[in-house]
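Just passing along the structure, written as structure tokens.
Missing here is one protein chain; the remaining ones are kept as they sit in the complex.
A and B are the chain letters, set down in written order, and residue numbers restart from 1 in every chain.
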Amino acid sequence: MIVRAVHISKYFSIEGGVFKRETGLVRALEDVSFSVEEFSTLGIVGESGSGKTTLAKILVQLMAPTKGVVEFDGSKISNFRKDMQIVFQNPYASLDPKMRIKDTLYEPLLIHRLAMPKQLRDKARELLDAVGINEDALGRFPAEFSGGQRQRICIARALATQPKCIILDEPISSLDLTIQLKLLDLLLRLKERFKLTYLFISHNLNVIKYMADSVLVLQGGRIVEQGDMRAIFAHPSHPYTESLLRSARR
Amino acid sequence: MNKLLLVGIAIIGFLSAAAILAPFISPYEPSLIDSASLLMPPSYAHPLGTDGLGRDLLSRIIYGARISLGIGIIAVGISLCIGVIAGSVAGYFGGLADSIIMRSADIMLCFPTFFLILATVAVLEPSIINIMVIIGLTSWMGIARLIRSEILSLREREFIQAAKAIGASHYGIICRHLLPNALGPVFVNATLGIAGAILLESALSFLGLGVQPPVPSWGNILIESKATLGVAWWITLFPGLAIFVTILGFNFIAEGLRKHWGYNA
Partner (left out) sequence: MLKISNLHVHFDLDGTIVKALCGVTLGVNLKETLVVAGESGSGKTVTALAVTRLLPAAARVTSGEIYFNGKNLLLLEEDALRKVRGKEIAYIFQEPGSFLNPVYMVGDQIMESFLLHQGLPRVEAFAETLRLLELVKIKDSRRVFFNYPHQLSGGMNQRVGIAMSLACRPKLLIADEPTTALDVTTETQILDLLCELKSSFGFSLLFITHNLSIARRIADRICVMYKGQVVEEADAERIFCSPQHFHTKELIHAYQTIGTQ
């Protein structure tokens, strides 16, 4: 076990009226518990509105849960901001448009003191090489790259801190199909090479099947099914999982 | 680079160069009184004519550029510093800090600024430094609001979340990610602010509460022309023209920058 979510709930209150009284409660996540084994990939599947992204943000502590805690194996994750990284869905919004690629990559290296100033360029070059981007990208701005290339750069930035675990929040769903497959293959290679643990979030069960060892099905903020990937594909127990499977097989 | 921006930069560049090089290029001492040539119309010896004390108008306008441009730029510099800090703190941290900062900005906006400045200058003394500081202190609210609204919309963007996820500090996020992305429209606004500050100084001088004679500023040259307007049109026209061209130049730069960076606001 490297990460464990224990009874996580997240409610958003809706405020209304002049005095900002609470008029309603959106239950984005309700009593979500799971654990992730080291070096494995947990797939989290659900439709839009099922609470996937909220869960991702809670796991990397960009948002606090209303109830419950996220636990880590202290022997594996000592510095949270370094050992746990996230890649977002929209590659067009997740790179700073005013920053050159090299500065985007230097930032995590400098924050966590992972490179001496002289080594920065070599480190950044290595990172780009690992994700299959030519090193002449260093001096350029995000606007000069396609969606797929930007997402590779985002992955390089996540790798810069030498993380143990990466949360991938729909990292490919805004891209073209062939690019999607190439990115998935890249992620699989990187996982082997850097001994990573993935939490892979997607609405596409086929993608989850391609990537994950175990799976967790979210519907309306609740876990409706979780377990071994192959077992669930063969014998889904919940009707919602069945309907997802049916549309995936089309 | 569009034409507007280039023309604006050319105008302001030319005026700034004149202001900086004033001692070398002005034909006379600005306060040299020549009783032999009072109220002379433009001529070869005095290209823009002389005023009622026989002082060379061209020299006075060139020296006046130092004062007027200096006040404009420094006053806006002060309001930019206050506005950017106040706006980014309010926008980034939100909550109580936001309420306090933005409510005080609202209060400041409720005062009739010009009378506030008039009153302050009347109580203190109308020195150049005082005028700069007062204009700066009373004009930061627009910039703060602008920065705050930019930061509010940037704050939820994914690259800010990503910066948090790699462990960047609040200071790092504001300075490295938020401000570079938020400053564009603010610079456009500030450029217009310089024009506004120059106008304000002229108005103060015109009321006798601005830069005090014999130091020449465009505003107080204009007021001295009041008495002789009927006989010496040039004393009114040329400083007025200087103010007009400067403001036009800053407006061109602002509009040009906006087009160059592609803002619609």
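Criterion: a residue touches a chain if its C-beta (ideal position, glycine included) is under 8 Å from a C-beta of that chain, and two chains touch if they have at least 3 such contacts.
Treat the numbers as computed from the prediction; the structure is a model and nothing was measured.
Enquirer: Touched by the hidden chain, which of the shown chains?
Expert: When the full complex is considered, the omitted chain touches A.
Enquirer: Which listed residue (A:Ile111, A:Ala124, A:Leu190 or A:Val207) would be found touching the missing chain in the intact complex?
Expert: A:Val207
Enquirer: For a quick check of understanding: of A:Asp176, A:Asp228 or A:Glu242, which residue touches the chain that isn't displayed?
Expert: That would be A:Asp176, which touches the missing chain.
Enquirer: On chain A, what residues meet the omitted chain?
Expert: On the side of chain A, residues 146, 176-181, 184, 203-207, 210, 247-248, 250 touch the unshown chain.
The rule is simple: only the chains that are shown with their structure count from here on.
Enquirer: Would you kindly tell me how far, in whole Å, the mean C-alpha position of chain B lies from that of chain A?
Expert: 48
Enquirer: Please give the residue numbers of chain A that touch chain B in the complex, ascending.
Expert: Per the stated touch rule, the residues are 57, 60, 62, 81-82, 84-86, 88-90, 93-99, 107-108, 111-112, 154, 157-158, 160-161.
Enquirer: Quick check: in the complex, which residue numbers of chain B touch chain A?
Expert: Chain B residues touching chain A: 157-159, 161-169, 172, 176-177, 180-181.
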